[in-house]
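Complex shown without one protein chain; remaining protein chains in place.
Right, chain A next:
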């Protein structure tokens, strides 16, 4: 936990060690009722969605049924059907799973790339830093949306994973910059210098000494990024550049609402997806904010 080790002594027993990061995070979340509810909601939704989708047959859900088009919610179709006679509830579950999967995958991959990139660039500094940052600048100025749209158009077939890769390719820069600036400060601190003097290898200092000291920053940024990435995926799918309709996502469900008839007369197609996106992003954000406070001793409530 950064440089706050000393103050924490009294809260620990036995071995003199500061409370673990996880514990601080946990305490902060419990203190913040909103964050706690959000976390519970997130865990439940994730478990529910991944659990149910094991039972659901995606192929069956995206099967067009000519004789069940635009059915309102009923016992057979809990949330009605869309213009292809496909069950909205099933699509919502699978869609949420797909959207979450992409969000998480993209967050993890951008996290890994960004952290490593930032760490190397910040730690070595000088020319290395200069060159790496110019490369990063190049990626930054690419018009993200346009390039992704072109990519999606060119790549003939894509799955959850390849789609995540495409998004990752243009989303790792933010976190890399953040980490680099933090590492620039961190490496000047005494512990890093001392370790260097004692002859530790650069790799060792970077990954076993500097990295643990910036984990809180990484966790916080990645949590907040998760919300953004879910939103981004939904946005792309909404615009028609995400998944084909045979792979439902929250964005494709939402895009049905671009049809004025659906918007006006068939709320069950798009309202659940819209509400779910809103709740998911709010919940992730609430948790993320709590973590952010936990990472900064001055803002902590617990």
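Note that a contact is a pair of C-beta atoms (placed from the backbone, for glycine too) under 8 Å apart; a residue touches a chain by one contact, two chains touch by 3 or more; residues count from 1.
Simple rule for what comes next: contacts and distances are computed from a predicted model.
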Chain not displayed: protein name in its UniProt record ("Nitrous oxide reductase family maturation protein NosD", "Oligopeptide ABC transporter substrate-binding protein", "Cation acetate symporter" or "N-methylglutamate synthase subunit C"): "Oligopeptide ABC transporter substrate-binding protein"
Identified contact with the non-displayed chain, of A:38, A:221 or A:262: A:262
Contact with the hidden chain (one of A:21, A:84 or A:174): A:84
Hidden-chain contact residue, picked from the options A:64, A:135, A:150 or A:203: A:64
Residue numbers in chain A that touch the chain omitted from display: 62-64, 66-67, 69, 82-86, 153, 156-157, 240, 244-246, 256, 258-262, 264-265
